Structures are given as C-alpha cells and as structure tokens.
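The other protein chains are all here in position, but one chain of the complex has been omitted.
Read from first to last, the chains carry the letters A, B and C; within each, the first residue is number 1.
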Amino acid sequence: MQEAGEKRTTRLEAFSDGVFAIAITLLVLELRVPEEEPLLEGLLGIWPSLLSFTLSFVTILIMWANHHANLAHVRNVDGRLLFANGFLLLFITFVPFPTAVLGRHLAGEDARVAAMLYAGTFVAINVAWAAFWRAIVKGRSYLAPDLPDREVASVNGALAVGFVSYVVAVAVSWLSAMAGVGLCMALALFWTWQSIRHHGGGHDHGLATGPAEQG
Amino acid sequence: MQEAGEKRTTRLEAFSDGVFAIAITLLVLELRVPEEEPLLEGLLGIWPSLLSFTLSFVTILIMWANHHANLAHVRNVDGRLLFANGFLLLFITFVPFPTAVLGRHLAGEDARVAAMLYAGTFVAINVAWAAFWRAIVKGRSYLAPDLPDREVASVNGALAVGFVSYVVAVAVSWLSAMAGVGLCMALALFWTWQSIRHHGGGHDHGLATGPAEQG
Amino acid sequence: MQEAGEKRTTRLEAFSDGVFAIAITLLVLELRVPEEEPLLEGLLGIWPSLLSFTLSFVTILIMWANHHANLAHVRNVDGRLLFANGFLLLFITFVPFPTAVLGRHLAGEDARVAAMLYAGTFVAINVAWAAFWRAIVKGRSYLAPDLPDREVASVNGALAVGFVSYVVAVAVSWLSAMAGVGLCMALALFWTWQSIRHHGGGHDHGLATGPAEQG
Partner (left out) sequence: MQEAGEKRTTRLEAFSDGVFAIAITLLVLELRVPEEEPLLEGLLGIWPSLLSFTLSFVTILIMWANHHANLAHVRNVDGRLLFANGFLLLFITFVPFPTAVLGRHLAGEDARVAAMLYAGTFVAINVAWAAFWRAIVKGRSYLAPDLPDREVASVNGALAVGFVSYVVAVAVSWLSAMAGVGLCMALALFWTWQSIRHHGGGHDHGLATGPAEQG
C-alpha cells in the first residue's frame, strides 16, 4: 500500500515536472521574429517580449522548485490532491499567454491592462496554490512524519505574502505598467536570492520557506 | 521475464504521460494574443477560447488520471496493447485542434458545427478507449492478479456511459452550440467531483470507477 | 561500471522518448483552424492535413516502438552511439515539417513535390537508422549477451526493405502524389499489423523484427 502510494506520488511529480518543463520552454515561441529590416531595430523593438520572457522563465523556475518542495512532504495521492494539483497546473500552463500579451502591449497604449493581466495571473496562481497546499495538509496522514507544524505555518505565511504582493502588483499596474512589472521582477529576484541564501546546505524540503513559495 | 514486462509497461506509461503532458500544455498556444486596442475588449472577446482551453485542460486531466488507473492493472505490453494505446493517444493529441476550432467559432455563425466537432472528438476517444481497454482485458494473463471482474464491468459501464453522454452532446450541439458545450462542461465537472469523492483514500486503482473513465 | 553504463543507456532512452513524444504531439500544431465560414466546408477542405497528421502519427509511433526494441540490446552508450542516435533524432524531429508541407500542398498543383519530400524524409531516416544500428552492432561488447546474429540479420534485412520501400515511394510520388502517399500509408498499416501479429507474447526485444524496423 505504501509502495503504491509512493508510486502514485512519483507519477504526479513526473507529470507535473513535464508540464513545468514544457510551459517554461514554450515561452520562446511567443518571441516573434522581426521580419522587417533593419533587423537591429526590429530586435530592439521586441524588448518587452524579451523582458516578459525572462521574467516568466524565472518565475516558473521558482514555482517549479517550490512545487517540488511541497510534494516532498507527500507520501500518497488521492483524488482531491490530484485535482488540486491539476487546477494549479491549469494556471501555470496559462502563463505563456499573459506573457505574450505583456510582450505585445507593454510598449503600447494599453500597457496597464496587460500588466494587470500579468500580475493578476499570479494572484490566481496563489489562490490555486493555497488550495493545493490545503489538500496536502488536510491529508496529514499522508504526510511524511517529519513535517512540523512550523513548516506548515511557514508555507501558509509565504502564500499569504505572495498573494498580497501580487494584489499590490495588480494595483500598482493600474497606475503604471512599468512599475507593476518592475514589482513582479523585484519579487522574482528577491525569492531567487532568498532561496539561494537559505538553502546552501540543500535541506530535504528544498526551497519550501520564504515567499518564494508562491512564485 | 516479469521484470522485462514491467519495464515495458513503465516505458509505455512514461511515453503516454509525456504525450498527455505535452498535449495539455500545448492548449495555451491556441490562445491568440489580441493585437488590437483597446486590449481589454480584445481580451473579453476571446472568452470562447478561454472557455474551451479550460474545458479541454480539465478533460485531458481526467483522461490522464483514468489512463493511469487502467494501466495500473497491466504487467506486460504486447504489440496489440502498444498500438491500441497509440491509437488512443492519436485522438488525445488531436484535442488541441477541435479546442482551437471551438474557441474560434463558438461566438460565430457556425458555432454548432464547432461544438459538434468538439463533442464528436470525445465520442471517437471513447471508441478508441474501448479498444484500448479491450486490449488490456483480452490479455488477462498480463493483468495484476488483483483485477476483479467487478472492476472490468465497472470500467465497461463507465465507457458506455461516456460514449452515450458524448453522443448526446453531439446531438444537443446540433440544436444549440452553447447547450452542447455546457453539457461537456457538466460532464467534466461531474467526473471531477466523483473522482474526488470516491477516492479520498487513494485506492490502488486510482480513479478507475465512474464515467470519468471515458474522459 | 556496468551500473554507470545502464544509467547512461536509461538517460539516452529517456531523452529519445521525450523527443519522440514531443514530435508526435507537435504534429497537431500543423493543423490550421479554418477561419472562414461555412466552417464545415473549411474542415472538409483540410482533409490533406488530417490525412498527413494521421499518417505521420502512426509512422512515428512505429519508429518509437522500434527504437525501443533496438535500444533494448544496449548496455552502454559511447560517444559514437550518442551522436548516431542524435543524428537519427534530427530527422525524426524534422518529420512535422514534411507533414505540414504535404498537408498544405497535397490538394494543390505541386502535390508530387510535397509527396516526394515526405517519402524522401523516410529514406533519410532509414539511412540514419542504419548508421544508428551499425553503431549498436559495432560495439558488440556493449550488447546484452542474448543478442543472436539472427536478430542482427533480421534488423539489417528490415532496414533494407524499408529503404527500398521508401525509395519506391519517392519514385511513385513523382508519377502520382496520391499513389506515393497511399504507398506510405500501406507500409505503415502493414508494419502495424505485423507488429501486432508477431508480438502477441511480448518478447523482450519488443517489435524488433520485420520491416517495421525502419518506420
């Protein structure tokens, strides 16, 4: 029974990893090849796409690391967790779309709408992630025995910080698209830096502390 | 010999998982970035694409879970099963196409044709799935010893319900595209709900009961 | 050392599986959504794309099965085999392109050129496959001890039959595109049928006999 549970967990992990790896690699398809000449001007003109490509890549990478850290506590997968995970992946596979919209419109008239959609996507991801984490924690009997309450509280706290941060990013985007996108970039950099600093020793729970949780 | 059989099963599973993961992630590529402004109007205008994206995502997720549940009974893979599985995957990789057609035409003149194509695709998937399940059951000697006849009958029943449901969805689509798509959505929600309710304990056969079987 | 060799083999297999799974799933992206109305007419009008999609899917599936059957004999991977495999994958990832060309032009003026490109791609794949198989056989010390000369001869024969078949398909395409494509379809069906018939028992070497070898 335990073996079957671990096999199911491994599969869920492998499937999720596949989706993360594909979503992160598909981002490049949203970069349009400038057809016109001079080419140099065309390349410089797509800077918003290059910026949103880079930002989304880093953010998905952080989310991938956090997803692993969360699943490291799981020893079995029931239907609830499977669909909570699927709901989370739904929003993650969606990321290339707001990324493309941002790349196309950041230098245009409607930059603020694009930035709000972009930051709003991560608000939605935070909500889906909270449901996912709740499905893990509610099934406490499936957890590895070494999950302390402190860890649960830490992830909960990180999820709350992430939620608020992206709600603020949506609000800021309404005032200034560049400020909103800049805040998203600052968040990504902060969580990357925090992950590197906190986990030099490679704890078993990976990167599961800090606001990086919500990606 | 048994070890070789399990290795082959694992590979078939991994290959199928890869195809499911890619198909579910490719769906986002069918979402077109609105070029025109105002952007907000453009984004609201692609609601049929967002709806069909979400519906297909959830449906593929259910199918992925069921595919695993079916393969959990298999201990060896012969040529027949390999190609029956491949035939099923053929239709699953096809799903992004009717999804895109639905997204493009649901708000247009020919919405009913698009909805019939969409529901019809799942009729075809049901047929392919029945052949796949038959290839598993016919090779009973390859099955894990714990597959009861009750389970076989349960999957057969679920396949029949799924087939009829989607045939009805095709017929309903002929009358009203939105009603047909609404039925497809109701089916997906019902199977999701059923999977979560029935499998809280994470039985070894995963999600293999209920009409969710046919996705 | 042996363990390291098997680990390398597993990785090569996993990487190749990934490429096969992605290539087979990307085929759907070449199906264009008809924009115009009536939609039904538009859908019927893309029959060449649907046909080439199906044909390429089945052919890649056969090749995937054969690739596994060949690698089942390998116990270690050196640089030569790694690049021979990579060269083979180069042509396999290329398949979506002639598939798309065929879909676009089969009903047009230049159908014969499209069919020749399509069949010609599989001639090239046969050549690459022969190099790949030669890299396996030349490194006989890496093979599992159970590879009989008969098996080597069988794969060699299958490769020769495949090469000649696709050269004939190129020639036939020069006379009639539909006849050339029909021949490619007949080959795919024959190999599928042969694989199912010969391997009901699931031998350890998978599908490695018969012309299916060359896909």
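Just so we're on the same page, a residue touches a chain if its C-beta (ideal position, glycine included) is under 8 Å from a C-beta of that chain, and two chains touch if they have at least 3 such contacts.
Computed from a prediction, not measured in an experiment: that's the story for all the values here.
For the chain that does not appear, the touching partners among the shown chains are A, C. The hidden chain makes contact, of the residues A:Ala4, A:Leu61 or A:Val127, with A:Leu61.
Set against the missing chain, the residues A:Phe20, A:Tyr118 or A:Trp133 yield one that touches it, A:Phe20.
Contact between subunit C and the absent chain runs through residues 1, 4-5, 8, 11, 14-15, 18-19, 22-23, 26, 29-30, 76-80, 82-83, 86, 89-90, 93-94, 96-97, 100-101, 104-105, 108-110, 113-114, 117, 142.
The chain not displayed touches subunit A at residues 13-14, 17-18, 20-22, 24-29, 31, 33-35, 37-40, 43, 53-54, 57-58, 61, 64-65, 68, 192, 195-202, 204, 206-207.
Please note the rule applied: only the chains that are shown with their structure count from here on.
If each chain is drawn as a node and touching chains are joined, the picture is a simple open line. To fit its Cα atoms onto subunit C, subunit B must turn through 90 degrees, a value rounded to the nearest 5.
Here the chain at the heart of the structure, going by C-alpha means, is B.
Spacing of subunit B relative to subunit C, judged by their CA centroids, is 26 angstrom. Centres computed as Cα averages put subunit A at a distance of 37 Å from subunit C. Counting partners per residue, subunit B has 14, 18, 22, 26, 29 as the residues that reach two or more other chains.
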